[in-house]
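For this view, one protein chain was removed and the others were kept in their places.
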Amino acid sequence: MSDPVSALNNAHYGAGIAEVSELGAVGMITLRGDINTRGVQKGAVDVAGVKMPAPLHCVTDGSAGIAWMSPDELLIMCNYADVAKKLETLRGKTAKVHALAVNVSDARAVFELRGPHAREVLAKVAPVDLARDQFKSGMFRRTRIAQVPAAFWMPEEDVIRMVCFRSVAQYVFDVLSVASQPGSEVGYI
Amino acid sequence: MSTRLATGGRLLNKSTSVKFRFNGKYMRGYEGDTLASALLANDQMLVGRSFKYHRPRGIVAAGPEEPNGLVNLGEGSDFEPNARVTTTELFDGLRAESQNHWPSLEFDVGAINKHLSRFLPAGFYYKMFIHPRPLWKHVYEPIIRHSAGLGRAPKTRDEDTYEHFYAFCDVLVIGGGVAGLEAARASALSGARVIVMEQTAHWGGRTPVDGGDINGMPAQDWIDATLAELGAMENVTLRTRTMGAGVYDHGYVLGYERLTDHNPEAQGPRHRLWRVRAGHIITATGAIERPLSFAGNDIPGVMLAASVRDYVVNYGVSAGDRTVVVTNNDDAYLTAIALKEAGLDVPAILDARVLPEDSAAMARAKELGIRVLMGHGVSSVKGGKRVTSVAVCSQAGEGSVLEEIACDAVAMSGGWSPVVHLWSHCGGKLMWDTANACFSPDPDQPPKGADGGQFVSTAGAASGVFQLDDGLNDAFAAADGTLRCLGRKLPRDAKASQGSRNDEAPMAPVWLMPQGASVKLREKAWLDYQNDVKVSDVRLAAQEGFVSVEHAKRYTTLGMATDQGKLSNINGLATLANALGEDIPSVGTTTFRPPYHPISMAVIGGEARDAAFQPIRRTPMHDWHASNGAEFEPVGQWRRPYAYVKSGESTHDAVMREVTNTREKMGLLDASTLGKLIVKGPDAGWFLDMLYTNMMSTLKVGKCRYGLMCNDNGFLIDDGVVARIDEDTWLCHTTTGGAESIHAHMEEWLQTEWWDKKVYVANVTEQYAQIAVVGPNARNALEKLGGMDVSKEALGFMEWADGVIGGFNVRVYRISFSGELSYEIAVDAGQGQAFWDALMAVGADLGAMPYGTECLHILRAEKGFIMIGDETDGTVIPQDLNLHWALSKKKEDYLGKRAHQRSHMADPDRWKLVGLETTDGSTLPDGAYAVGEGNNANGQRNMIGRVTSSYHSPTLGKGIAMGLVHNGPDRMGEVLEFPGTDGKTYSARIVDPVFYDKEGAKQNV
Partner (left out) sequence: MLIVSCPNCGITAEETEFHAHGEAHITRHAVGSSDDQMETYLFMRKNPKGVHFERWRHQYGCGKWFHMARCTMTLEVFGTYSAQTYSPPDDLLARIDARRPGWREAT
């Protein structure tokens, strides 16, 4: 095997009002199952190494994390190199229940928007209330970015991470770059 | 002449002079000027020619209601047509050109039309140019297109950028006049999130011009204090140069922010479209003054009275030295007074009313020595490119001239209409206000939102409340009502601001001046300046039976120009009502639609241009394709290589080479775009049996099977190879376009019909790069890379296996869409390029070449394989394609099974798939129809079939095609005629659709 190549190879745009970066290869596992049952939750928590998130939230700690995707789906995040092992463990732990765990690390691209205007930049392309008292650290929002599906969360204030499909990574990068062009501060959020 | 006054101009910064150009002539203005005020300051009253008659037209208004002052702005990449001079802020270096004239504004050939105007009434074009038909396209239309229309279309690319912004708030106040500010202030006291949008660069609206006190201080002081108060509140956002353009369902509002129009050198986007979702909207959009309908009311120098006042007070500009004021209300007296106080001459006020006693305004005018003629009006205005005098008559008469007053400007006022557009956009109803002769919002029939409750309120003049004290009270009450709708409350100690009051005499509606104006006068009395509609045109429309207001509008084009009838609407309705002998409310209004005022097309697109125009999906090997000669074709949002063109080759040459090379040596295809869906669970086998027409539950682990999918209407929607991964897991390949839709189709049935079944689906399409290694040398290449046994014995046709090849973890499927020995190999997407490189390297000695989608199509057509989207079009069932073998007879039910039994589906006369071979070896035109005997009821040739795919096959050295033909399979050998669009008729013989290796000897090795 060669070193994994992410969709945009850590592309970066830093000339605008927020920094746009592609974060390279990130480990991700989609887990579908009855996520309200102890068995499925325990599998996810053990493999991810973080607590179970509430609906519409995520729990992250560095590269580790669990995001609540839907009433029967979780997204487990980890180091890219650990995916195969974790997937095997997870499949073992959920073998006795009806569940589906698949590797989606290569199917995704992960971006980061950084800076005091990060919220505003995102609010130009996502139809979501990103006011400070409305969208807070710990929340996980699936929506669209311009014309493609995406999900985002804030590991800390002024830092937004987002996931999209790999094939549209260049589009998302272009959209975020335009949205953060110099002189485009809105002054609303 | 119009000129700059020595004093006045509250919006100007007279220390900064600004240079600009109009029609090539350099002029000067001040910072704070609009283009309109600067033009007037330079005595440029004439700004354009009218749409139809090319009459000279001057500036009429001072705001967005301006109908005449439309110019081409800028040039090259900054060029913009139809910019309104009254809403264009002046900046240094501005360049404007007037529109709709040839050869020049001063001398225009088209003006001959004005002498013909008697022969160009409403509906003239409809009546005149309908016959003879062919003349329209070749004679009439080109001439009309040349002479009509306003601005030019831009020819150069727009270099500016634009963006959207999603904003959320509790209360959105549209309009930053005193009513808007009061409504915002009161709303904000509750702690609600408030946005205030003001379309101009200034707060306070008309009040600083019209005068009055608020809370005992001059209006401007109150405005400044309120702005300071609002600015200090965290929950309030104030935006100038931002227009509320439209109100839509459930509290959705579009705001149009003009960021750099007034400062083109600034960085950042030019316009921003605010996509606001508001809990409640307060429209404080003010009112617009109406013109009066008298002969010559379109001659440059005739302006709205309040606008004349605006120019004097706001910009220190006089419209003329001698201004006659003509009115039906007290408000216009303020103009006369302002002019007089500015040292200008007002020879007379012609007041159409007859009143028992003088109002305060009249008394003040008389005190200043102004002659007031009650019960009088304008018979006609004299002048060509500029007003020279006014002929005075009795309002009650037919226009006999009593005297002629020399003047160079006329300030007219026909009363005020509230700006109800935003109230009406989403269903708010109007009521007729007899006292003010206007339509105002009916508070009992408001626009209703998601919860069925009111979500728009009006404040101030927009409610039809014209006095300062009433307006402020109305605004406070609007805020109170708004907060109630939102479940919030005003603080107990909140109080409305108190405005002063001017006692006014009632206005009197005047729809025609004089009341009994003759036809000759009516033909010169304009209703709609921009679209050249006169009182006589509306009367003609009524006479010809266009009695509905919507029909009369379209017949006459009244209110259909870029100003959407802001000035003409009510006067037009009244004229129509009058002609029909009905009252105005029973005639009703036309529908108000967004935007309130034109917004740029580019801002609607927002960020969606250039690279961000639309999502383009790229496979992991996209860049390699691009740098190796690939010509791409769109397949859904994907871009797939159509062919890899080498230097010196045509695209066709490349395709032929790729086909031959793949058949004889080895080809590589990037098949990553094919959909890959994992279906898992104890009921997955049952589920797939329901989705596919054939059996999937019986497939053995390690094996692959081709399957067809129909919808419950019976029509084919997708096909692909299914692999059984383990006891309760299957992997379903879909077409490139089907990955998302078939995933959604599966989820739909699982969630909405069979929710008791235990099945999970995951779309893993993009997790893998999938490469088809195809051709006689394919096995050899994989063996050279080494790692897993890919022999026929270890991995037979229609089997799959996991393993390692050349150090890559792979899943290999022995499936073939080409008829050759073929391996489709999936690796993690992040390994895709490296694996492709490894295959190209090892294949170098084996003749490996990449091939594109056109080669893929030819390879499959030679084998008679169908393609979803070519052989199917949403009306084709498997039986049409002779795919009976894939329709399970064992299964009791599957999607589409029952539909196939419906009479039309089971009809033996359906067109069926056959192969087609031209008799001369040429290639049939794709999509061509075969014609049969006789004609149909419309006199057209009867159709008996059509071509669904057609290619030149280099393997067979001739054109091959597939098509659907009536009774096709029973007509083997028959020759059909296909007329082409090129005038030729093609002859093709019906043959078996499998042209190549019918036994499958080449793929099954």
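Order as written gives the chain letters A and B; numbering starts at 1 within each chain.
The criterion applied here is as follows: a contact is a pair of C-beta atoms (placed from the backbone, for glycine too) under 8 Å apart; a residue touches a chain by one contact, two chains touch by 3 or more.
This one's a predicted model, so the numbers in the text were calculated from it and none came from an experiment.
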In the full complex, the chain left out is in contact with A, B
The listed residue (A:L56, A:V97, A:A131 or A:V159) that touches the chain absent from the view is A:L56
Checked against the full complex, the residue among A:R91, A:R114 or A:R144 that touches the missing chain is A:R144
Touching the hidden chain, out of B:P134, B:P356, B:G452 or B:P908, is B:G452
Contact with the hidden chain, among A:V50, A:V83, A:L113 or A:V128, goes to A:V128
Residues on chain A facing the left-out chain by the touch rule are 55-56, 69-71, 73, 127-128, 141-144, 149
Residue list for chain B contacting the dropped chain reads 248-252, 277, 427, 448-452, 712-713, 744, 747-748, 751-753, 755, 892-893, 897-899, 901-903
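The rule is simple: only the chains that are shown with their structure count from here on.
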Chain centres from averaged Cα atoms put chain A and chain B apart, in whole Å, by 33
Residue set of chain A touching chain B in the complex reads 1-2, 4-7, 25, 30, 32-33, 72, 98-100, 102-108, 120, 123-131, 134, 146-148, 165-171, 174-175, 178-179, 181-186, 188
Residue positions on chain B within touch of chain A in the complex are 161, 163-168, 193, 237, 266-269, 272, 275, 277, 606-608, 610-612, 614-620, 637-638, 678, 680-682, 758, 760-762, 764-768, 807-809, 828-834
